[in-house]
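Encoded as structure tokens, here's the structure I'll be asking about.
Here the complex is missing a single protein chain, while all its other protein chains stay put.
Per-chain residue numbering starts at 1, and chain names A and B are given in the order in which the chains are listed.
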Amino acid sequence: MFGRKKQPVVDTSIAGTTPIAEAQARTTVTITGQVIRMQSRPASDLPTMVVSIKDATGTATATWTGRRSMGGIALGRHIVITGVATHTTGLLTFVNPEYQLLA
Amino acid sequence: MHMIIVGCGRVGSSLARQLTAEGHDVVIIDRNASAFRRLGDDYAGRTLTGIGFDRDLLIEAGITKDSAVMAVTSGDNSNILIARVAREMFGVERVVARIYDPRRAAIYERVGIATVATVAWTSKRILRTILPHQGVVDWTDPSSSYHLAERRVSASLAGHTVESTGSNIVLINRNGTAQLPTPSTLLQDSDVVHVLGTSAQLEEFDRQLAGKQGDH
Partner (left out) sequence: MKIIIAGAGSVGRYMAEELSKLGHDIFILDNDAKAISRVVAGNPRVTSILGDGCEIDTLTKAGAHDADVVAAVTGDDEDNLVISLLAKQEFAVPRVVARVNYPSNEWMFNGMWGVDVSVSTPHLLTALVEEAVAVGSLVKLLSLEHGKAGLNEVTLAEGSPAIGSTIANLKLPRESAVVAVIRDGHVVVPTPDIVLNAGDEVLVLATGDVEAEISRALIGPK
């Protein structure tokens, strides 16, 4: 499958992670960080979850379309995000990425 | 339960018949009225002709957030549209879409839609997604003590560790990739887990899935 890393058959491996400041847009990257902000935008017909993730080098945004909440994603939780991001808003932004919850 | 099935092909018609026989309130939708012939004369549910992702038609079908919606037309794209409209527009939680292409299925799983890709025993798998607490099991060991069951993680268990469930979760399928869990692995929304246990242990897991804590 284009760009999709096959996850190793081991629990919560964060091998292959890139610091947010170095992560390239338009190619599959894996970042890991802490959830510092969660915004649910249930504005009428366009429910969207926007989550900000911070690591030692910067902040990234993950947006999930069509959701008002994501089970298990909570402030302070560590999370691994894998996906293809844009840089258009100045911030690394993922749309509907794969995620893994860490402690 | 109020069930809306979109697509009156082989799978849809078989689901409609099975579910009405079980006493559910079923509405089946298809673009072509001629498809309803597959239902047979003794079909006791409702039929509606039209496009399954049309909001007005779904309202006419009586959709509420407590309905169950099964998108089983012959088109992957129609099915994903129907599923998202049901979930995002109407807040339906019990939604499943049949997606033939397993790679696209993995992508739609990330949008949060439960998908079923296997063609064989599809009705059974669809029902398992819609009616997860009916105690369906995949395998029972020869001594009849242990069962292996497949379940979909719900919001009530998302974020919990495998260990905290008290159940023996042997495999997690997350977005199409299989993982061997450890006790500290955190369960996530939409994970498909394979649980090994006795009937009592599986019942307890099903209770947790339904949001009711047992004592363990």
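Here is the rule we go by: a contact is a pair of C-beta atoms (placed from the backbone, for glycine too) under 8 Å apart; a residue touches a chain by one contact, two chains touch by 3 or more.
The model shown is predicted, which means the values in this text are computed figures rather than measured ones.
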Sole residue of A:Thr18, A:Thr48 or A:Ser69 that reaches the chain not shown, by the stated touch rule: A:Thr48
Absent-chain contact - pick from B:Thr47, B:Ser78, B:Thr115 or B:Thr185: B:Ser78
Residues of chain B (touch criterion as defined above) contacting the omitted chain: 53-55, 75-78, 80-81, 84-85, 88, 101, 103-104, 107, 110-111
In chain A, positions touching the absent partner: 1-3, 25-27, 45-46, 48, 65-66, 83-86, 88, 95-96
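One rule holds for everything that comes next: only the chains that are shown with their structure count from here on.
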Euclidean distance of C-alpha centroids - chain A vs chain B, Å: 26
Of all residues in chain A, those that touch chain B in their complex: 1, 6-7, 9-12, 45, 47, 64-67, 69-74, 77, 96-103
Residue numbers on chain B that touch chain A, as the complex places them: 84, 87-89, 103, 106, 110-112, 153-155, 157-160, 174-175, 177-182, 184-189
